[in-house]
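All remarks here apply to the structure that follows.
Of the protein chains in this complex, all but one are displayed in their positions.
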Amino acid sequence: MNRLSEYMLPPAKSVTAETTDALFTFINNTSLILLAGITVAIIYFSWKYRRRSDDDVTPVISHNNKLEITWSVIPLILVLIVFSWGFSGYMDLRTAPDDAYEVKVIAKSWLWEFHYENGYVSVNELHVPAERPVKLVMRSDDVLHSFYVPDYRVKMDVLPNRYTSLWFQTNEPGESIIHCTEYCGRNHSNMNATVFAHSQEDFETWLETAASADDDMDPVERGEMLITRNACDTCHSADGTRLVGPTFEGLWMSEREMEDGEIVTADENYIRESILDPNARITAGYDPVMPSYQGSLSDSQIDAIIEYLKTLQ
Amino acid sequence: MAQTSAELEERLDHLQHHFVDSDQQFDSSKMGMWVFLVTEILTFGGLFAAYIVYRSWYPELYLEASTELNAFWGTVNTAVLIGSSLTVAMAIRSAQLNQIKGLIINLWITIGLAVTFMVIKYFEYAEKFEKGILPGRYYSYDGLEHEKANIFFSIYYMMTGLHGLHVIIGIGLMLWLVKKAKQKVFHSGYYTPVEITGLFWHLVDVIWIFLFPLLYLID
Amino acid sequence: MSGHHVSSAKFLWGIAIALFFLTFITVAVTWITIPEPWNVVVAVAIAAVKALIVVLFFMNLWWDEKFNTLLFIMGVVFFLLLIGITLLDTLYRVDPVPSF
Partner (left out) sequence: MATTDQNKTKKVQVRRFKPEENPEKHYLNQEKGLWAWLTTVDHKKIGLMYLASIAFFFFIGGVLALLLRTELLTPAQTFIDADVYNQVFTLHGAIMIFFFLVPSVPAALGNFILPLQLGCKDVAFPRINLASFYIYVIGAIFTFISITTGAVDTGWTFYTPYSATTGTSVLMMTLGIFILGFSSILTGVNFITTIHKLRAPGLTWNKLPLNMWALYATSIIQVLATPVLAITVLLLAMERLLGIGIFDPNLGGDPVLYQHFFWFYSHPAVYIMIVPGFGIISEVISTFSRKIIFGYWAIALSSLAIAFIGFLVWGHHMFTAGQSSLANMVFSFLTFLVGIPTGIKIFNWLATMYKGSIDMKTPMLYAMIFLFLFTIGGFTGIMLGALAVDIHLHDTYYVVAHFHYVMMGGMVMAFLAGLHYWWPKMFGKMYNEFWAKVTAVVLFIGFNMTFLPQFVMGSQGMPRRYFNYIDQFQGFHQFSTIGSYIIGVAFLMMFAYMMHSLFKGKKAPANPWGSRALEWQVSSPAPLHNFDHTPVIIHGPYDYHQPMSEFQLGIATSHNGHHAGEPVTVEKSVTDKV
């Protein structure tokens, strides 16, 4: 029966997943045994005591205190075991070790920003050292989100007015998917990210070079890469398709009508403003839902994005 | 009880077919009303819960913001409502004793007191509106330093507003009772509507008894 | 059934006077400064006594059938559960602070 739990659960890639899975398996197996018992009883009784004639006389068995107590107390003991087990597992999940490596997470509709201690910000890619406790301190910029890594069995809501946190420690380097599990609107199901667990060495190298890695790329290629990395393409297409926001195709230097009727040319200043203060001016027919990239994109990165947009005529 | 059978017949015109007798109907109505009052307690309970949660988070907010509320008029209004509770109890007594005139007079006094309560409430609201203490996002008063002052007044407006709505409903019910009383519908054998409106009105009073110290008398 | 209790006018006036008096007390205790949170406790305690008087003698629960009293108590108890259990959360939150 343990095979069933193994089939049902994703691979366990964190140190705490073991407890969760063990409890899952215990409840699963106990439930299956009891369910089998109840099902057999239903089928057996239905057959054995089927009505044979309309004058069947049934015995008067109105109650039996011993039985009643038995089937109250045994489940009670079982659920108390499950409760204590679940609670101790939960406390482990809540209490991050003191030496945990901290990453700050900011959730925005509909992307994840990861802030590292050296000031570097990655979008929709969380890089962490493997085999070492990592603590995420999280807040949201707009509505509720929830940070969920199935492989690690961790989940925590992300709120706009408070910091919440969770921690995990991976068993080995590898990749896992991150989902948003608190419904947050149109692109809720696209608010996914990936967590990369590197060995300590690789992680340190990555952290040092990440910030400057793209500096010497060709501006157009760099812009395209930034569009993907910052999840701009969740809401803006490059081929004319209408998503949540206006398409990038033909955007450069076009005349655009704003919600308040103003006509604006999509020049460098307009695009810069749209990235840093997106809700200052809204294109007619769209909702003011884009989060600001102030602080997560440098000037040279914005220039690269503009260079890329110029190519999408 | 020396009554002719014709009189007895007439006195049962209020009895609905599915009840056995007047008493069963009266007790049922009263129990139904009490069940409804429980829902009222829990409706206001939600607001009181919001009040308590925010007070436990920001006690200093309540100290600061309640100074904007006028304790004198709050006290007057408390007295007015207690007075109206008395008159509504007297109205029920009159009905029980078949004194229809007394019933109508007491109802009119109650209505008068309820209107007084609303008029005072109106002046309180008007004074705050002038200062810019408006509910929700329209709040524009800068005499209070606490950053959550708007929430205190949201709670204040929700609580007193919902209570005020109940007072208005009460006034409506009592006007309807006066009309019925004038049609000689009520007598000592049937005064159920008076009784349950009375219960409703007393509950409105009870709610105010808690609102008054919790909103006006924090300092 | 005792649903038809008739109170005397004198009794009703007595109850009203007691309520006026307690209102005066509530206001009076704010003149002497009682430290937080005892001021709330006193204010709510007096309000509870007043409410109880109204419920028992104006609303006739004192003479009414027991189930109506049970209903009233249930309303109050469930309100206390709502607030009590909510406070278990709101008073005991420990939020982390980002270290950078």
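Chains: A, B and C, in written order; residue numbering restarts at 1 for each.
As a convention for this text, a residue touches a chain if its C-beta (ideal position, glycine included) is under 8 Å from a C-beta of that chain, and two chains touch if they have at least 3 such contacts.
Computed from a predicted model, the values in this text were never measured in an experiment.
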Chain not shown, its touching partners among those shown: A, B, C
Absent-chain contact - pick from A:79, A:253 or A:284: A:79
Contacts of subunit A with the absent chain, listed as residue ranges: 7-10, 19-20, 23-24, 27-28, 31, 34-35, 38-39, 41-42, 45-46, 49-52, 54, 56-64, 67-68, 71-72, 75-76, 79-80, 82-83, 85-94, 142-144, 146, 148, 150-151, 153-157, 159-162, 164, 177, 179-190, 192, 287
Interface residues of subunit C (partner: the chain not displayed): 67, 74-75, 78, 81-82, 85-86, 88-94
Residues belonging to subunit B that touch the chain removed from view: 16-21, 24, 27-29, 31-32, 35-36, 38-47, 49-50, 53-54, 135-138, 147-148, 150-151, 154-155, 157-158, 162
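Criterion: only the chains that are shown with their structure count from here on.
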Centre-to-centre distance between subunit C and subunit A (centres being mean Cα positions), rounded to whole Å: 46
Whole-Å gap between the CA centroids of subunit B and subunit C: 16
Touching two or more other chains - residue numbers and ranges from subunit B: none
Footprint of subunit B on subunit C - complex, ascending: 1, 3-4, 6-7, 9, 12-13, 15-16, 19-20, 23, 26-27, 30, 36-37, 39-40, 43-44, 46-47, 50-51, 54-55, 58-59, 64-65, 67-68, 71-72, 74-76, 78-79, 82-83, 86-87, 90-91
Residues of subunit B that touch subunit C when the two form their complex: 23, 26-27, 30-31, 34-35, 37-39, 41-42, 45-46, 48-49, 52-53, 55-57, 59, 63, 71, 75, 78-79, 82-83, 85-86, 88-90, 93, 96-97, 198-199, 202-203, 205-206, 209-210, 212-214, 217-219
Footprint of subunit C on subunit A - complex, ascending: 102, 104, 115, 117, 135, 137, 162-165
